[in-house]
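All protein chains but one are shown at their positions in the complex.
A and B label the chains in the order they appear, each numbered from 1.
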Amino acid sequence: MGRTLPSITQSLNEEQAAFGRFRRALRRSDQTALDELFTAARQHLAAAAYAANLLPMETFLLAMLLEEHKEVARLRVQVEALQSRLLDDV
Amino acid sequence: MDAIRLPTSNQLYVIVGGSGALQRMLTLAARLALRGGVWVLDCGNRANPLPVVRELRRLTMDPVRALANIQTARAFTCYQVLALLEQTCSRPVREPVVIFDLLASFYDESVRYDEGQRLLAAALGHVRGLLAGAPVMVSVRPPPTDFPERAAFVQRVCAEADQCWVEEAPSAAGVYQQGSLWT
């Protein structure tokens, strides 16, 4: 039986398409960054589907933030490691 | 057919068309939900709630409450359409009823033409029953090219209507219209 609700992947595609005009007006380098954010949201499609949010874009934004935060945390660890190596060298 | 006005009396409003008609029906369901209860009977797997939520969010701070005003049920075969209308009719329905894509399952190749005709007549009987308590808005799509003779079903539905809108096919307009150059 066909489902009435679009799949979560379709939802994300629709939301991404809805920002088409916004994306078009961005600089090429910013377009790439925006695409990367949407790619990051795709890492959590299963969780977004399970969340069944009325406004799926809210969940996608949080998913983007989550990936950004992981990246920040990863970089922080690296920076701290580099710092301590520098301090050791000094 | 720029906009469908909110119904003011217990009349049967029919809208004939494709995705444009569908969009208008979804908007209509959202606006009705702001005022109170609405019945959405989905006969073509078309009543996607997400556009309704989007519309509600433009109109209210509390889309969840408005959404809870919409009671919905789906039917996937014309036998189910009939059963769904019969079941809805048997309740004291006082709120507006929005029926999506009433004829979708009547275009199924496994349904004989005369059987479809019989079921549609019975279904329209129940729609008349609903009108006793509430306004009813029905959307129908024209038949697919494989079944041109089933356009008679559309006419049958339109004949019942108090008001009937027909979405114009872009090519059928016949009038040259200046479109936007750059969108």
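Some observations on this one:
In the analysis below, a residue touches a chain if its C-beta (ideal position, glycine included) is under 8 Å from a C-beta of that chain, and two chains touch if they have at least 3 such contacts.
Everything below uses one rule, namely that contacts and distances are computed from a predicted model.
The complex appears with one chain absent; UniProt names that chain "DNA-directed DNA polymerase" among the candidates "DNA-directed DNA polymerase", "NAD(P)H-dependent oxidoreductase", "Cytochrome bd menaquinol oxidase subunit II" or "Formate dehydrogenase subunit delta". When the omitted chain is restored, the residue from B:Ile15, B:Leu28, B:Leu84 or B:Ile99 that touches it is B:Leu84.
Taking the complete complex into account, residues 39-40, 47, 49-50, 52-53, 64, 67-77, 79-80, 82-84, 87-88, 115, 118, 122 of chain B touch the chain not shown.
Although one chain is not drawn, its touching partners on chain A can still be listed: residues 1, 3-5, 7-8, 36, 39, 42-46, 49-50, 52, 54.
Here, only the chains that are shown with their structure count from here on.
As a whole-number value, the distance joining the C-alpha centres of chain A and chain B reads 37 Å. The residues of chain B lying in touch with chain A in their complex are 42, 45-50, 53-54, 57, 63-64, 67, 74, 76.
Residues 1-6, 11, 54-56 of chain A are the ones that touch chain B when the two sit in their complex.
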